[in-house]
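Note that one protein chain is taken out, while the other chains of the complex remain in position.
Note that the chains are named A and B in the order they appear, and that numbering of residues resets to 1 at the start of each chain.
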Amino acid sequence: MPQLEIQLIAVVAAVACALPGAFLVLRRVSMLSDAISHSILPGIVLAFFITEDLNSPLLILGAAATGVVTAGVIETLSRTGRVREDAAIGLVFPILFSIGVILIARYAGGVHLDVDAVLLGELAFAPFNRLEFGGMDAGPKALWVMGAILLANLAFIAIFFKELKLSTFDPALAAALGFSPTLLHYLLMGSVSLTAVGAFDAVGSVLVVALIVGPPATAYLLTDKLSTLLALSAGIGATAAISGYWAAHLADASIAGSIATAVGLLFFAAFLLAPEQGVVAGIKRHRSHRRRFAQQMLLVHLLHHEGTEEAALECHPDHLQQHLRWKEDIASIAIKSALQDRLVEHDDGILRLTRQGRALARETMLA
Amino acid sequence: MADRTAIEVRDLTVAYRDKPVLWDVDLDLPAGVLMAIVGPNGAGKTTLIKSILGLVTPAAGQILVNGAAYDVQRRSVAYVPQRGSVDWDFPTSVLDVVMMGLYGRLGWLRRPGKAERETARHALSKVGMADFADRQISQLSGGQQQRVFLARALAQNASIYLMDEPFQGVDATTERAIVQLLQELRSQGSTVAVVHHDLQTVPEYFDWVLLLNVRRVAAGPVHEVFTEENLRATYGGRVPYLREAALEPPAAPFRLERAAGSE
Partner (left out) sequence: MNLSFPIELDFTLRTVALGAAILGIVSGTLGTYAVLRGHSLLGDAISHAALPGIAIAFLLTGIRSPFVLVLGASVAGWVGALLVLAVTKRTRVPYDASLGLVLSVFFGFGMVLLTFIQRMPSGNQAGLNNFLFGQAAALLPRDVIVMSALGVLALITTLVLWKELKLLAFDREFGSAIGLPMRAIDVVLTTLLVVAIVIGLQTVGVILMSAILIAPAAAARQWSDRLGTIVVLAALFGATAGVTGALISAATPLLPTGPTIVLCAGAIMLISLFFAPQRGLVAQGVKNRRNRKNLRELGVLEDLYTLARQHKNPLHPHQAVVLRTMTSGPESVAPGLVGLEKRGWVRSAGRDSWALTPEGYVAADLEFAKWNMDPAAGAER
């Protein structure tokens, strides 16, 4: 049934993208995915001119090569020292993409490659392009292609896991140990290219980027372990794929766009709610730190001035704010919480340390 | 020696993401003094400078410059940031950079004119860079870059100078020249506070020193304050190698500490 097949394709594509994507995000080269997914367009078109067959595996490989070449061109351009790395990216891919668009417009008009499809793919049509196997229907071609690519990516990551991990977190050490970081980089770029080409037909360039960057970025807010990151990225990608599909189905809108939006919403949820990295957790933590911090400041201050001549002045609650220019909120938090925790008590108008308060103040001083 | 206080810091506390970077720091820096600010990485040295300049909001405490708030006294304070804080490939000339020090005076619509150019050239000649006025800053060596930053500060005609690691990565000749310049400024009555990384040269270059490690450990004239005990307290027992003439001979061998990165 087409509905199931579409979702399957989307999920497979999402997982296939998430795997290399995790490394792109960690290596801080996420925008290379944008560059590659756009620049493979002329590769696909040229390969199509050569093979005359949209279904040829040669097309896929040829186009994927373009992606790797693009990464190389960007690198070379920035190596000249005349153009910064980010400017190089922002220059090269639009130029290549433009070449691709012009080629399509002028020479391939009407042969299944049209402009909208380039950006969004057409997942809805994917089930209609089927793979024939000895006269038997073996399912949508896109599923087979993406499935193969998914396996290739899995294999790549499984085989090179240690090297990828090391070169991502400590490239200098990796190089010193003899793992060529350049080789790994270009292998990774190859993986991204292949994935982008494979997914192109079904989901288009934009969604490829969303699936490569989004789920790993989301997972990055949820875990510190690389293997967990990979698994979570795949899971989040799959979730976005399915939920995006259903939203598109119900609203009768673009599936790819919908999935991209779903990626965004999942990220936003993690952005807010992630248990340690999320904004809400951060606010809570900020509050509790501030409370403790303000308390400590107050206790130490009181300890310094305890029993001195100026105690009457220095230990007066208003003094903290007016004279010492403590920020108002810190002063009031400090006093309130110290009173609450019985570290401090009122004594004839001024604040005085309790025994626990004094002990804590001393502890803070030694820290 | 003037009995004015150039910079007064009271109970300064600065936190970054709720971790204290400076805690309860007090300082009374008299005018006309050349002071080094030393401490290990993360001690808050740069943060102290930035707090005085109003670039960082403290959690508590008060800073007075020449007896008033910084906003009022801005014109009398000149800042020399770390050299690495800018991209030296930026398309601008040496003279241009120095003139940037005068932008504060010009107001919104005025362009730098002849007077400003003259002031800038004068400042450049004080650091020996007058011939480089039209040079692209990307063509400068490290020492030259540092001198340009100094000239920018000199152009402001301030009475207080705050400098962040001006000797970092600078050749020996330039270092000597800079020290001479600083001491000249001091003898003209200016106050100079310098974040300094090389303990060896503190007694030689500076009159005063502030030992900082989140808290103020000690501050005052070098010969009084720059002691082994204070250094140990500042560096937590692992004091970078020092020439023995600077202190009494150590009882136990010092461990070499590598300072990596900046604060």
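Keep this in mind: a contact is a pair of C-beta atoms (placed from the backbone, for glycine too) under 8 Å apart; a residue touches a chain by one contact, two chains touch by 3 or more.
It should be emphasised that the depicted structure is a prediction, and the values quoted were computed from it without experimental measurement.
Looking at the full complex, which residue from A:G257, A:P317 or A:G357 touches the chain that isn't shown here?
Reading the full complex, the residue touching the unseen chain is A:G257.
Of A:I95, A:L173 or A:A269, which residue touches the hidden chain?
Only one listed residue reaches the unshown chain, and that is A:I95.
Which residue numbers on chain A touch the omitted chain?
Given the touch definition above, chain A has residues 25, 28-31, 33-34, 38, 80, 82-84, 86-87, 89-91, 94-95, 97-99, 101-102, 105-106, 109, 115-116, 119-120, 206-207, 209-210, 212-214, 216-217, 220-221, 248, 251-254, 256-261, 263-264, 267, 271, 277, 279, 282 touching the missing chain.
For chain B, which residues reach the chain that was dropped from this view?
Its contact residues with the unshown chain are 53-55, 71, 74, 77, 79, 81, 85-87, 90-93, 96-97, 100-101, 103-104, 106, 108-109, 111-112, 136, 138, 152, 156.
Keep this in mind: only the chains that are shown with their structure count from here on.
Taking each chain's centre as the mean position of its Cα atoms, how many Å separate chain A from chain B?
For chain A versus chain B, the centre distance works out to 40 Å.
Considering only the defined contacts, which chain B positions touch chain A in the complex?
10-11, 13, 15, 17-20, 23-24, 59-62
For the complex, give me every residue of chain A touching chain B.
285-286, 289-290, 293, 297, 300-301, 324-327, 330
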